[in-house]
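Got a structure here, written out as structure tokens. Questions coming.
The complex is shown incomplete by one protein chain, all other protein chains being positioned as in the whole.
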Amino acid sequence: TVCTNVRVSLPAVCFVWQIAMIVLFGVFIRYNEEADTHWQEFRRENNISSDIENDFYFRYPSFQDVHVMIFVGFGFLMTFLKRYSFGAVGFNFLVAAFGIQWALLMQGWFHTLDPATGKILIGVENLINADFCVAGCLIAYGALLGKVSPVQLLVLTLFGVTLFAVEEYIILDLLHARDAGGSMVIHAFGGYYGLAISWVLYRPNLNLSKRLNGSVYHSDVFAMIGTLFLWMFWPSFNSAITDHGDGQHRAAINTYLALASSVLTAVGISSVTQKKGKLDMVHIQNATLAGGVAMGTAAEFMITPYGSLIVGFCCGMISTFGYVFVTPLLEKYLKLQDTCGVHNLHAVPGMLGGFIGAIVAASATEEVYSREGLINTFDFEGDFADRTVGTQGGFQAAACCVAIAFGIVGGGCVGLVLKIPIWGDPADDNCYDDEAYWEVRECFLNSPPVGAVAL
Amino acid sequence: TVCTNVRVSLPAVCFVWQIAMIVLFGVFIRYNEEADTHWQEFRRENNISSDIENDFYFRYPSFQDVHVMIFVGFGFLMTFLKRYSFGAVGFNFLVAAFGIQWALLMQGWFHTLDPATGKILIGVENLINADFCVAGCLIAYGALLGKVSPVQLLVLTLFGVTLFAVEEYIILDLLHARDAGGSMVIHAFGGYYGLAISWVLYRPNLNLSKRLNGSVYHSDVFAMIGTLFLWMFWPSFNSAITDHGDGQHRAAINTYLALASSVLTAVGISSVTQKKGKLDMVHIQNATLAGGVAMGTAAEFMITPYGSLIVGFCCGMISTFGYVFVTPLLEKYLKLQDTCGVHNLHAVPGMLGGFIGAIVAASATEEVYSREGLINTFDFEGDFADRTVGTQGGFQAAACCVAIAFGIVGGGCVGLVLKIPIWGDPADDNCYDDEAYWEVRECFLNSPPVGAVAL
Partner (left out) sequence: TVCTNVRVSLPAVCFVWQIAMIVLFGVFIRYNEEADTHWQEFRRENNISSDIENDFYFRYPSFQDVHVMIFVGFGFLMTFLKRYSFGAVGFNFLVAAFGIQWALLMQGWFHTLDPATGKILIGVENLINADFCVAGCLIAYGALLGKVSPVQLLVLTLFGVTLFAVEEYIILDLLHARDAGGSMVIHAFGGYYGLAISWVLYRPNLNLSKRLNGSVYHSDVFAMIGTLFLWMFWPSFNSAITDHGDGQHRAAINTYLALASSVLTAVGISSVTQKKGKLDMVHIQNATLAGGVAMGTAAEFMITPYGSLIVGFCCGMISTFGYVFVTPLLEKYLKLQDTCGVHNLHAVPGMLGGFIGAIVAASATEEVYSREGLINTFDFEGDFADRTVGTQGGFQAAACCVAIAFGIVGGGCVGLVLKIPIWGDPADDNCYDDEAYWEVRECFLNSPPVGAVAL
């Protein structure tokens, strides 16, 4: 019954939404002046001396790195389950491809709508922001991996992108907080959004699928592809939309250092908490990334290289402890089933990253930043010209609370929508199994061989 | 007998051809002024204010993305067969490494031969073009996967690159058509070239290898690595050699959107055409890319963002339908065995992309492009200064026919050459099997376990 349903609802949703996207793009979306054939005139009018100063050349390499993180990084990170690799990488692909379109519209309406013409003008920075926006939904997918249908994921994405655009508008525009790599806007929001949905969709009989909730040898190697592309390109993620010049340069350095530090503490805690000191691939695949998550806000600030190392040090530890101790407790006492442990990799490090950003902002000084540097880094211009770093720190902390609140409340509501039994979700004994939604041509490699059964 | 033959012919071909490349490079190929130590003088003479305006910085990031598509993208996309992953990724590697050298020479003779010195001057743009040229041959390999020997592939590449350079010269220089991402020049040509060869090499008894013509679970996951790197970097492919500034920027945006749209319609059609609505990995691996193929010509034009979505929408659908309905018919009625379905992913979307380009070119207006934009976009300069957009559209359509004709006729002739029984191709019951050309150290994982056989 599940599948017959999906055969109607999945194509219906795909086609209706894609047609809606075409109509809305037709009404609203145009190229910005750097992607339009009028660029040469624009250059002359603005005294831009060379084509190389087109924003494309500042941001396109970072965009491609972010793009790899979204599609290969998140997709392959979730392939670790022995029998859900198609769903991991395939539904991640579907969700992201839909989400980026809806994100271009939602973020456009809030941020770049030209009031004169009513058009949203897009360029490479908008593509990056759309990828960022989708990341929030993919994080939420991590909490739900193996337990939801593709239609549920598309609904989750529609609402998730919408909520994202609103919280982002509140945080970046109204509160005027800085969050270039999205510790708050992406990770804290996405993590709590997924956890809240998972809490609402709690399955008391999920242990019927317990046999499939684990990895095999090669699925763990596939997951390392995801881990490594996320880890390597995280400096690009956190620097992709920071200020040209020193902003991008500094954000990349800080993230590089925090990530390196996370690896050592994740390995250390993984070894010390396992019997016999053996390392657990779950920790290596996930907690090594916590430094990148936690630097999402502060990476563009003058946090100093050793400050970055400290952030990575603490978050690598906290995240690994989360996998070892907190996830089992959350399931036992809070009825929270979190397949990929997004609580430990995104929710908590994202929240910490938000507060670290607040502290670093509040302790900024003119000696360290220079007057001009302070204005550039925190955008103390226009309505915000008189804001002090202390006030900025306060708004940063408030912003973090907004992100968490949006995640929890929004996730709760969306969870209720997803609980309506019309979305073709898998039965309790059919979770974590690609057979539910994919043509799988062979019998399961790890099932007992024929000879063994016969004996 | 096959293998003894290959032991002589494969090394012979590799060494003879590599030595020929060295001699021809010695005679013809030199660095261009941007890669030569005279660059500083060149800068001063041409009033170039900074090293950053060296073409390297405009194009190298895109080049590397294209390079990944050629070697990892095409290579891993073809690893889906249960027992031909070595051949997929290994022969792809061999073909591409040889082809880029021959392409630098062939394209150089036609496009960048300096008449004064008789030298071909190369820089980063030539490396991109060489990668593009090789893509045509790798597409053709897709139709032949598992059915040909490495020596046949090298012969296919020698002729394929030669044909490519000629059709490219006719299309880009004589007809003055635009085809930056190669819908016509690369995909339509390469697709029909491979199909024509496959048709000539028809094997009536191929069902003797039927047991190997399919995937296993993990080989499908490997193939997704190829799919995703192709999908993610396709915006770089279509923008790699477009005009500096807005040209590259716009081509990337258009391709990004078309690809996103393809994913949704490929998923929708895949689900609706399968019993029980289950998705088929073949469609997800391939048809999601159709939008990128179809935008190869029009990506640099002002096709508008919603226009790009429509292209992706239609081609994702058409391509998936092709996999479901057309490929079986082609095999049954046309005797056309197309292992990877290049008909559906390259030949048809490439052809459509060519005609879409013609239509978009013919409907260009000065209001939309500006006078200067029109000249820049379509290169209405020199001999072509008086060409109208309508004429341009006609030439674009003619160019598409040239590409298809070269593919079919060239492929037919090369197929006849490859039919000569001296190239060590595998026997009918030995196709799709790495054992034919590779040392494989273990017995087949999926063969029945010993116990089962004994019972």
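First chain written, first letter: the chains are A and B, and each begins at residue 1.
The definition used in the following text is that a residue touches a chain if its C-beta (ideal position, glycine included) is under 8 Å from a C-beta of that chain, and two chains touch if they have at least 3 such contacts.
The shown structure was predicted, so the numbers you read here are calculated from the model rather than taken from an experiment.
**Q** Among A:P204, A:G277, A:G382 or A:P421, exactly one should touch the missing chain; which is it?
**A** Per the contact definition at the top, the residue touching the missing chain is A:G277.
**Q** Could you pull out which residues of subunit B are in touch with the chain that's been left out?
**A** 3-8, 10-11, 14-15, 17-19, 21-23, 25-26, 29-31, 34-41, 43, 49-52, 54-57, 60-61, 64, 67-68, 71-72, 75-76, 79, 83, 85-86, 89-90, 93-94, 97-98, 100-101, 122-124, 127, 150, 218, 222, 225, 437-442, 445, 449-452, 454-455
**Q** Extract the touching residues of subunit A with respect to the undisplayed chain.
**A** 49-50, 52-53, 57-58, 61-62, 65, 214-218, 220-221, 224-225, 228-229, 231-233, 235-236, 244-246, 248-250, 252-253, 256-257, 259-261, 263-265, 267-269, 271-272, 274, 276-281, 284, 288, 302, 304-306, 309-310, 313, 368-370, 372-374, 376-377, 445-446, 448-455
Keep in mind that, in the parts below, only the chains that are shown with their structure count from here on.
**Q** To bring subunit A onto subunit B by a C-alpha fit, how many degrees must it turn, rounded to the nearest 5?
**A** 120
**Q** Averaged over CA atoms, how far is the centre of subunit A from the centre of subunit B? Could you give it in whole Å?
**A** 32
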